[in-house]
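For this view, one protein chain was removed and the others were kept in their places.
Moving on to chain A:
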């Protein structure tokens, strides 16, 4: 959702692709282990890459992804994240080359859903971002 809206506000020509990275499973806390599940289709060699993430939590997943993109020969790796849970950072935000960092909002330490973000694959289609009632987690 974030990518779809963001790119419509970028006036320059660009290419778009997606990677799948798994870390949460069906829980509300990151497992600490990040696996790059589905790689991107575009050849990133000698390209400037802007990684677009919904949320940065510990930073473990993102650090692994940036390393992976560097290994693919990207000229630079920038990051554009909608929500930044600054207080939960374990691994500092790492960019590459002339990479820049763009943050939408600082996010308090709640598990949030909506605008693409899920709890157990639900709630992604909400146009807003919010916190679930505790009883939803018991279901």
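As a working rule, a contact is a pair of C-beta atoms (placed from the backbone, for glycine too) under 8 Å apart; a residue touches a chain by one contact, two chains touch by 3 or more; residues count from 1.
The rule is short, and it goes like this: contacts and distances are computed from a predicted model.
Of the names listed as "Hypoxanthine phosphoribosyltransferase", "Ubiquitin-like-conjugating enzyme ATG10", "AP-3 complex subunit beta" or "GATA amidotransferase", the one that matches the UniProt record for the absent chain is "Hypoxanthine phosphoribosyltransferase". Residue A:7 is the one among A:7, A:36, A:50 or A:95 that touches the chain not shown.
Taking the whole complex into account, chain A touches the unshown chain at residues 1, 3-5, 7-8, 10-18, 20, 38, 41-42, 116, 118, 121-125, 127.
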